[in-house]
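See structure below.
Complex shown without one protein chain; remaining protein chains in place.
Letters A, B, C, D, E, F and G mark the chains in the order given here, with residues in each chain numbered from 1 onward.
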């Protein structure tokens, strides 16, 4: 098993953290994992993306140009990365900002109204947790519990956010598994 | 024809100038010439030597380890460079400081009491001119006139020294030619 | 080794492994993509009784570690390409004075300010000496973060063994990426043997002096031979490489670090598809595993060089292979190499259609 | 050319030839053995309406000439080995920004402070780029002072032709020695054509910008290819070399600059003694005359490399010759090579007794 | 009643391009760019200006000024500017530099160009931090300010004290004008404009080296909102770097 | 009558080796070496001293001091010393530097080590010239002094003005002690000794950076006799570089 | 009350730093709720001046705007 995911969006949308949560979750359950961040030249704002590969075998290339999954938080990210998806791949899309789905027929999409669900869960700041929850469920890579473990490791020391994030992860997970 | 000469002595003895006079003289008469200076690490004092090669053909190596002539101004210079002399080579020695002649039988030596003759010529400062005069005569490379031309070019702008130096060159030349 | 895996960024892996190796002095100047390295040191050095100085420049920083090395301390500096250029004079001095230390270059795209993308364009600088004079540094190019941890750790031993700087090179991708890593065991610096040349104060012994100016006739030549003997010894004793499927391969790719990692995936895929391809990965760039690669070259075998530069490592490959095998080169400076690019090069060499990369003549 | 011969020191030949070529900006920092070069410039530049600045360092000096080059002026800096190491970052920038200028390295012995003796230990640094990233500078290595005058003069044209720095290398011996020289004709800087990229103020045209940071995806890779095209063009159009008695030679010595000059005497002497020896002298070190040397290699011919370094140029020789001929190396860093040393190496290779130098394996 | 006329009283200076900047919200660089551009316009120098962008957050300044521009290696703008100005002595040549660039890696180049009295103008952005590389300590970082390489805040004993480079430069006879202003208020911005104008004038009159140091907010790396950053300049930063004239040998009556 | 006793009242300090120097007749380096060696003896530091020789005429200082010594690349002694001292904080670590080394190529390293308040002592030989390389202009060359790269004598307009680096350093809080003395008289030599002693003491007391600038004759490159060189220091050099205390934050009562 | 001045804020240039808002003597400016294409909530004139006073064209907002996003007009 080897799955690669690209998380992409605007700086400030918590894209890197999403990848980080996946990486920690995967490591915690004993998988191999590689995480590659990529930033634009801006210090704040701008675009950002990261690539996370998880596998139960040795990971050769940490780079992928045929991801199994793409998580896009805004329209330009969708436009840039969805065309790369493997046949049969899955796009997890932030429908708060993304109103259309990709043109491709050979992939699946999941629309996640992140801001709306996050508000429900308690705060807009948890929008990225909604998405990673949905991602976990849709990808089948992680159980909800595993995702929560990864979130806690990724945010080590910031315990005060744990309850809100847990709620948001669950909400996102439920959206897919519902 | 190709002749290489090493001039050696203490800094301050005018060793470089001697090589310089030979180089200018040779160039003035249309020969090819190369001049290589070598200093010790001291700023003032210390040892110094230069190698001058003159030829009517193209000069390949400006470096020599078998000079045709050696001009030594003090004992250490004689000890260092006379052993290098080609068979049949000539050592021109400053007998003011050098009291013995080289051990080798296969070379010729000329003893030049430079300080004494320079005093006669008008000033101790012209000791090196005495030696280059003697060198010119013994080497057969330059006539007295050619040497005077070289001296004037080498000391361009310092015309006030010309009369003394001319006298000293002539005195040195005469020492050998009698 | 403690068996705990930690998810760490490449820069932090380098920094923490150095501390584990007993490094207690670090000086460096910020530059992307390795800022987390000095930042890690700033936080950690005080905790382990070591010193972190943010040098006023790369030049100052390497001169600081040269000072620390004079006292026998394990010392390190790090930077990225332009900053490493500024360290070249000092690296030459350190080789001349035979000072052990570790210099890290997390390369970026060049020339000039270039880009922040992964690149291997400082291969020549690292392996041939960007500084002046006849000298070499041992250059380690780990292929993943676990190997990074192990080799940074080892770099300090090698530096001490040879009394010579050791360079560890990576690229922006390796500096920024994260991977689970098992850190090596901590070394107590006080337990390290002394070499007998360190400056510690002339107490109960003759004074010592360390210098690189050697004016006596023939003495610098002799010193150069002494240094060369060490470089020859490095080649004999510490050349490192790895090969995969090379026994029966008809096409052997030579690649290192990130390029090798991406290539490894491609090689495996082509193998699965039945192509006889293999991978030769130099781990020491200097000494380059010449003899080892030479042994693999020969009739009916083709060497394919894949590097994130325009054609630098290919010279070492050519010097190893000579005319025994055809050499093909695909150079991709300032690029995150993709599995597709790696594969397409391989297909092209396998087919011999010359569509990707070019033939390197020797 | 005026036919008057002047007895000049190497450093002064370089300086005055640069002025003749229209160089009107010089910045440099003192270092032996090339101090007479900046000193010459300090005296002469004001006389020709040019500028001399003694930079506060080598780093500052090359950045000053980079500035002058930005305006389209012909500019030069000079130094010796350690100082040239300090210029590497800037040389990389100049290549990236495509700025023409001339950089002189009157090499001394290294590594470190080394010695003041003649040496060729900066061959790698000069030809492979001591700085970071994929770049090259054209490297000229004149063999005597007349050629020095001609090549310094030409260096400015080549720099303009390629919009790339050109390096002129010599050694302490060439910097200090004197020889009669006929200086080239003076060029009026105002008469030189403009390139259309110079910064002169955005008057009546779009603003211009010159920079080396290229972040757009794939753009730096493209720029590297653009630069590589220039380097390939240098190889095709401006490779320079000289050969002597190579047609029927059984042993061909490869040597440049001072080493070649001393070797030329030895080769002639061995010829007179009936030995079939010849001399191949690269004049451009980059581009190295690979094809030309390759054409000479083959069965029954032996290549003997004589360099004032431990074995640097020999790599270019090996990359040219491959396995076509045996290669022997005699490296003498930090040495005034004597005719005897040159001869003994030749005799040894002719006899094949392996007594002097060593076999270089490829 | 006549039709109301609409007259532009504030608009983008000609010497700025139309490009959007890459700076963070509330960053001082944008204001500093505009002030310098306005002065270039006022002296009608746009067509005879050469500007030098530093390595730092302002590295892309060559995209923002509508004048001939180039990039210098980190720390070397004033060496490069010296070369440019000597070749184009009638042109207006400026460097625009951050504190890391000017005072850390470039300290030697800065001091020596100033001391040679190079006829140049420097706009010196003191934001007490390395902006571009993500918040490392600068030589100018004030005591107590947290930086990624000064964890817990800069401490004199561990990290050394903030460097007042402009005061050092002012000791040099080659420097004719040095002033420090703060970009954290309307008043500060106006003072900065005046100072830059004087610095430009000094160069065009051939008087020598002029420098304007601008205390400039970096909300991102100070980890403050833009408004907090403004306040922090007043409350903390100006304690170490008092604003005002440091040296004026221009002889101008203002 | 008792046999007269002969008591040595002046002899070679222990911290100097027996080696003859390579310096020119009348050069100030030899005196400076001796003074520093005497202070090392007086504080009994010979066995816990690390000295750093510069690149300059004093490059061979490692042969002359009988203490552990090393060589630094040109201009970098204070960076190197910082690394040494941090690893050996109880040792006495000094740099010995010429004006080219300290104030030109090494300006950044000098200023920053001083500003960090590195606990180091620097003996700064200001001979207003590049001695080792044969008389080129130094940043400290006074106006009018002929140098090979300032033909006809240094001119402010063409060559910039002499740099008073010690005064600049004194602005820095990291610097606890800075004094300038002249090695051109018995009185000057005595003052220099006192100053070096204080600088050494400051380091051993852990106070921070101390520097003693010595105006030092270079008869060779000034093209003067040793006696003329002494006089020239009084008549000309001290006009630009007045001798005396520049900064003293040691709190010592002398 | 005769209108004396007005400002135009380039919506897509604005980065929502809010500094113009803090300096306007009449508190005429505010941030929109909607973000622009760069992801920032841009500044705008409030629909209604709070204290009844309109823009005086004092240019202070423009003077401090890091994006040079504000143009000021005097209307007479």
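Simple rule for what comes next: contacts are C-beta pairs under 8 Å (C-beta built on N, C-alpha and C of every residue); 3 or more make two chains touch, one makes a residue touch a chain.
The structure presented is a predicted model; accordingly, all values stated were derived computationally and were not measured.
Touch with the chain omitted from the figure is made, among F:61, F:123 or F:189, by F:189. Among F:20, F:44, F:90 or F:253, only F:20 touches the chain that is left out of the view. The chain not shown here touches chain F at positions 4-13, 16, 20-21, 23-31, 33-34, 185-186, 189-190, 219, 225-227, 230.
Definition applied: only the chains that are shown with their structure count from here on.
Least step count on the touch graph, chain E to chain G: 1. Residues touching across the chain C and chain D pair largely coincide in numbering: over half of the numbers involved belong to both copies. Centroid distances built from C-alpha atoms place B farthest away from chain A. Note: the chain lying farthest from chain E is B, by mean C-alpha position.
Chain C and chain G have Cα centroids lying 55 Å from one another.
Chain centres here are Cα averages; for chain B and chain G they lie 88 Å apart. Distance between chain centres (mean CA atoms), chain D to chain E: 40 Å. Looking at chain A, one finds that residues 41, 45 touch two or more other chains. Within chain G, residues 15, 38, 40 each touch two or more of the remaining chains.
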